[in-house]
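Only one protein chain is missing; all other protein chains are in place.
All chains are identified by letter, namely A, B and C, in their written order; residue positions are counted from 1 within each chain.
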């Protein structure tokens, strides 16, 4: 057990796996000479050489596609997208090639590809650079989607991703890179599709992933002061999605809140809420509440950005609503209506 | 009132609006000399000339982006994507420019852009050419998403789209182009965000859009033989999404089924089901059922493709489950588990 | 570091099921006569697919290669057994030229479990990885970067294998074309991209001529923007293509640097089976092009050398009839994929 930052957990996993498996190569913009915009790949060029740590031009579709071809030919590429926003120019390669080629080839190829990088918002990068892309990718069969919330998960899920046979969308959160936490030593790996109960509780279940897990835990603290014992579920991966853990929890708490950073309509929280409702309808004492980011392109101004992002107080209010300790949002405020465009 | 095919409803609307407004231009692959792969634009090159009917190279990001620029400078471009699958190479242009530029410019520009073309599956085009993209686009603020199910809607919604100030994702369904139906004459337009009750009923609400509306209506017929009066809601647009009509219906029927062609996880039906549950939780006698396509890339073989797509019988069974006339899927079959990757 | 694998005498059938035998087993690949014979078979095969499409036996899109045979033949004739290649969706003929059983190709078009992709892919997605065919792809230009990365991987593994990528003139206007070949040019400088690029310039992307789709019509010249050596050849003459292919493949193999060849050819049929009226080109234009039929051109060359005569030609055509008929029968009689296949091969790892 060692204390590592989320950043170092990722970096050390890359090193451990690259030392162990020469078929692993890294590709991305400014991951080598520049040492990586978030320094995840610092010193790796010197350590492994230019053949294994490949600085690319600004050509996401090109190098993501090339990585798919490498993966089909026996390499294990790990692509860094400088931020997930830029993956949108490679969207077709990820959706139409990486996710599907195994299937439409009748199972003739493996695509052991990991695409990783920072996802999400929070540091005033404005509309084009503040997206959370999980709802796009988790919709697509053939992909796996990981959303680590802690350093230990970053290591454990990345190792599993790097040893698998399928393309993995590995969504780190920029705001978590400096967070520290205990990380098991050695060959520690975490399975996909297995959520964690981050905090046990009997009164209400709060489901979150990535950075929103800390928001959920903060909310749980506030609720505790109020005598409300919230159970916090950290999903860890969205595809596969762990139905069982959620349903089992809700069958005890009879209430659920789902927290998501991105736009509400057609967002990830909708799938999670629908899944819980389908699996535990008769056990629910209140509708599953969704706490999400505002349905607007991310504004630059700090005060507006803070209005967009979900905060612990929002989660607390939602949890209290499920317990009927707060009046509901019925007769939704003007902004609600506008939320759906 | 005239009887028109879905195809002719779209084509005649383009002509009516182009005759009326010289700022409208069409762009797309093979829409001119080739007359359009689905002949929507047949003869329009001869009628309006090459300056208004622009044949493009295979450069979706380029010409969608160019159309955004045209829209910012006072033109009203209507882009045809040969199929929506190809919009994925223009995804960044649509998400990061078309949807957001009004916002991050502080409201200094309009983007009166319509992107239209066939969406969905059904004719053995296999994995790369059989996608329904609505969940991707309906997630994004700044976009409007229309999903006409009938010739009248094709005309009424397209006219509204072509007269608006915002980018519209206009999702036609290839399998509907030859469908005929009555279309009001003259300046007929339909508002966005206003769903239609395609068939009234008191026992269960079936919510659908695009081609799945006919599947829902077929199911309603079968259910009727069984003494079950299903109300069918045709959403018409997904963004904005008409909450009121759905909630109002469910408050009468106390049961709902949502039908969607595409992959279940993180699909459009999740948002619809979550919205209904949030708005009518106490009125629901059963969990909202989702009937969706199988969670696999679309296979080519006809027998497998038919297994993927939702059919009326699936909707009937789901409706009967909400009425507890069919045992539930609990202890979900093996395929269910695999559905979520 | 050479890593030659001898062509397997009895190649394993796709999907591991029995099917009609491959025509390529009958004669040594190197022989021009064998290639003439294979081109005749491929042409007959494509004509048959169009018939089957009209009869509703084949669904989806169907893009045939008739008229362009000399391009794929010339290059695949020079490709080593352990080399690999990628194509767009106009891919039936490439599969047959590489040694896939026509029955397995036809079965794929019929959506049968014995198909080259087990019925999952159809016309646009032929795959025969056991023979180095890494697939046909349907998004125009979308397969290009895969080939660039595949070439890198071949060198990374320390082999002298090369990768070939076939693409159309229309694909040259896609963004991914530009990004991919800039990468190829960069990696080639390090000797890490043994890639041969084959532009199948058949003058049209669907209904749009090269001149209406590309700001420059000398397509090969665009590769200069990526420091990739390039030349233009007559794609209707098998011998010419094969010579150029030999040079390009040898170059790429020895240098690890990409080479590009634009083969000028013509599509005799419509873009796809749905392209009936072809308003974008004249009957005359098609007639003129057919006057330079690559199969006929090769036939005449061989008659010239005495390797072919009337009776031999007739025999080859008759044999082609039988092979294609067998392929159709095999496809007809093969079972559709079992329902369990629906969820097979979505993932390689367990749930």
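Couple of notes before you dig in:
Going forward, a residue touches a chain if its C-beta (ideal position, glycine included) is under 8 Å from a C-beta of that chain, and two chains touch if they have at least 3 such contacts.
Treat the numbers as computed from the prediction; the structure is a model and nothing was measured.
Interface note: of A:29, A:153, A:166 or A:278, the residue touching the hidden chain in the full complex is A:29.
Here one chain is not drawn; of C:90, C:178 or C:242, the residue touching it is C:178.
The residue from A:120, A:148 or A:297 that touches the chain not shown here is A:297. Although one chain is not drawn, its touching partners on subunit B can still be listed: residues 25, 50-51, 56-57, 59-75, 77, 92-93, 96-97, 101-112, 141-142, 144, 164-166, 191-193, 240. The set of subunit C residues touching the chain not shown comprises 173-179, 181-182, 184-186, 188-189, 212-216, 221-222, 224-228. Residue-level contact of subunit A with the missing chain is found at 29-30, 33-35, 37, 55, 57-59, 61-62, 85-86, 89, 123-129, 294-297, 299-304, 307-308, 335, 337-338, 341.
Following the convention adopted for this analysis, only the chains that are shown with their structure count from here on.
Taking each chain's centre as the mean of its C-alpha atoms, subunit B lies 36 Å from subunit C. Averaged C-alpha coordinates put the centre of subunit A at 41 Å from the centre of subunit C. Within subunit B, contacts with two or more other chains are made by residues 61, 85, 89, 126-128, 295-297, 299-300, 341.
Of all residues in subunit C, those touching 2 or more other chains are 117, 119-121, 125, 137-139, 142, 175-176, 346-347, 351, listed in ascending order.
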